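With one protein chain held back, the other chains of the complex are shown just where they sit.
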Amino acid sequence: MIIFVSCILLFLIGLYAIVIKRNLIKIAIGFALIEYAVNLLFALVGFKRGALAPIITQIDTPHHFVDPIPQALVLTAIVIALGTTALMLTVILRIYNQYKTFDIAKIKKLTG
Amino acid sequence: MKGMSAIVKSITNITIGFIFLYGVYIILHGHLTPGGGFAGGVIIAGVFVLKVLAFGVDKSAEKKSSTIASIFESIGGLLFVGVALLGLIVMGTFFLNFLPKGEPFRLLSAGIIPLCNIAIGIKVGAGLFSIFLALAAVKYIMED
Amino acid sequence: MIELYLFLGFMLVAAIIATEIKDLLAAVISLGAVGFSIAIIFIFVQAPDLAIVQIVVEILTVVVFVAVILRTTHLDETIGKKLAGSQILAAVLFAGFAVLFLIVSIRALQQIPAFGHATMKVASEYIRIGLSQTGGANLVADVILDFRALDTLGEATVLFTSVIGVVALMRKTGRKK
Partner (left out) sequence: MTIIPLYIAIPLISAFLIPILGKIYKPLVWMFSTMVSFALFILSLYGIVLTQETSLIVYKMGNWAPPLGIVMAFDSFSAFMVLVIAIIVFACCLFSIRFLSNYTGQWKFYTLFMLMTAGIMGIVITGDLFNMFVFLEIAAIASYALVAFGLKGEQLEASFKYMVMGEIGGLTFLLAIALLYAKVSTLNLADISMSLQTIHGTTFFWMVLGLIVFAFSIKAALVPFHSWCPDAYPAALAPISSLLAGVCTKVFGIYTLARIIFNVFAVSRATDPWFFNILIGMGLLSIIFAGLTALNQKDYKRLLAYSSISQVGFILLGFGIGNYFGVVGAIFYILAHGLSKALLFFTSGSIVHSIDKTNIADLSGLGEQMPTTAWSFRIGAMSVIGLPPFVGFWAKLFIIIGAVKAGMIWIAILTGALSILSLAYLLKIENNVFMKKTTAIIKGTPFTMRIAMVFMVVLIVVLGLGFQPFVDFIIGPAAHALLRGVEYAHLVFEGVVTGF
């Protein structure tokens, strides 16, 4: 239980960085934290106490493995997170080049 | 981008081949051991990143390598979809594992899985290298 | 399981440092610490595939972050400034939301199987037929490249999309004169 809750805490720390921080890089860091939190929670729910990593080494022994599906899904999710982070950093870099600041309070061309 | 000192350069020269080989190993053994196309592809991208960081590139080389990377990326993607479509053409189902499964625990087994791993490896390696070039090395990518 | 708690605690501390420190480079290094502790946790929960991918992706993420910071600035000027009124309002709203979210998610987490007792309805089927039907000994590779290959095609496409997106946004000018 504490293990799952610490994932939720990591999620909230990331959300805090996104909502409260005014620095663009900090917001990107917040996103990375949220992505980690969800990935970690997903990987943890597939764990089985006393089981082995899901790689078969011998054919005839009885298999007692952890759940391979969350591992496969988290693999996909990590890559998606990498793609999003790269795109977000590109937008941040271009914004910096135009406004010379990371402070979102100073970047206000849009209203509302 | 400028290169680094002579020490970095000579150490890079020694290690770069081994890292590349390790990446290829990870890709080819993806169906037997942990790792696979994605992890191996990132390692291969790392080889090129290391090379660029250590030796530096001039503008024309940058442009050339980003073009080559984008072509390789398209090829990797087409290879992957191609394997999927072959399943459709040969046996009538998208993504069917239509090749013989082979003997377990051998390098040449598991049907299309190693092929897919290779396609993903090429694609990921090329793609991440072009992200690195775009964000770190080139001032701006010049117009096509 | 004491080592698991240790790394979870380390992860949370590093995450707080990453959000609060003034120097952006240090923040990114702390982010790297979070990522690496997660990679180690993956090893503890018997997920070597994930650990490998997490490590290489973490390295690449940090490299990209550092590349962007080196081309711009590494000081967070917003730290230490007086909070604006809207920010205080946002902080209060966020605190309320966080408490609510925590309570509701604890209620929900109590209803899923406890840590270490995965249900494995479909997964046990994979374990049973995985090797004989696909021929791959690594069950995770079997899942991502055979049973759920469409996800992997999607994953490769996401990466392709973001590469094209990065290249498109790094053009010199948007419009022709």
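First chain written, first letter: the chains are A, B and C, and each begins at residue 1.
Definition applied: a contact is a pair of C-beta atoms (placed from the backbone, for glycine too) under 8 Å apart; a residue touches a chain by one contact, two chains touch by 3 or more.
Because the structure is a prediction, the values reported are computed rather than measured.
Enquirer: So which of the visible chains would the left-out chain be touching?
Expert: In the entire complex, chains touched by the missing one are A, B, C.
Enquirer: Thinking of the whole complex, not just what is shown, which of C:42, C:65 or C:147 touches the missing chain?
Expert: C:147
Enquirer: Of C:70, C:95 or C:122, which one is in contact with the hidden chain?
Expert: Residue touching the chain left out of view: C:122.
Enquirer: In the complete complex, which positions of chain B touch the hidden chain?
Expert: 67, 70-71, 73-74, 77-78, 81, 84-85, 87-88, 91-97, 143-144
Enquirer: Write the list of chain C residues that the hidden chain touches.
Expert: 104-105, 107-109, 111-113, 118-123, 125-126, 146-151, 153-155, 157-158, 160-162, 164-165, 167-169, 171-176
Enquirer: Write the list of chain A residues that the hidden chain touches.
Expert: Within chain A, the residues that touch the unshown chain are 11, 15, 18, 24, 27, 31, 34-35, 38, 41-42, 45, 67, 69-70, 73, 76-77, 80, 83-84, 87-88, 91-92, 94-95, 98-99, 107, 109-110, 112.
Please note the rule applied: only the chains that are shown with their structure count from here on.
Enquirer: B-C versus A-B: which has more C-beta pairs touching?
Expert: Between B-C and A-B, contacts are more numerous in B-C.
Enquirer: At what distance in angstrom does the C-alpha mean of chain C lie from that of chain A?
Expert: 2
Enquirer: What parts of chain C, by residue number, touch at least two of the other chains?
Expert: In chain C, 48-49, 53, 57, 60, 64, 68, 71, 131, 137-138, 140, 142, 144, 152, 155, 159, 162-163, 166, 170 touch at least two other chains.
Enquirer: Using the touch definition from the top, which residues of chain A touch two or more other chains?
Expert: Residue numbers touching two or more other chains: 53, 55-56, 59, 75, 79, 86, 89-90, 93.
Enquirer: What does chain C use to touch chain B in their complex?
Expert: So the residues of chain C touching chain B come out as 48-49, 51-53, 56-57, 59-60, 63-64, 67-68, 71, 131, 133-138, 140-142, 144-146, 149-150, 152-153, 155-157, 159-160, 162-163, 166-167, 170-173.
Enquirer: Considering the complex alone, what residue numbers of chain C touch chain A?
Expert: Spelled out, the residues of chain C in touch with chain A are 4-5, 8-9, 11-12, 15-16, 18-19, 24, 27-28, 31, 34-35, 38, 41-42, 45-50, 53-54, 57, 60-61, 64-65, 68-69, 71-73, 76-79, 84, 87, 90-91, 94, 98, 101-102, 105-106, 109-110, 112-118, 120, 122-123, 126-128, 130-131, 137-140, 142-144, 148, 151-152, 154-155, 158-159, 161-163, 165-166, 169-170.
Enquirer: In the complex formed with chain A, which residues of chain B make contact?
Expert: Touching chain A from chain B are residues 32-34, 38, 104, 131, 134-135.
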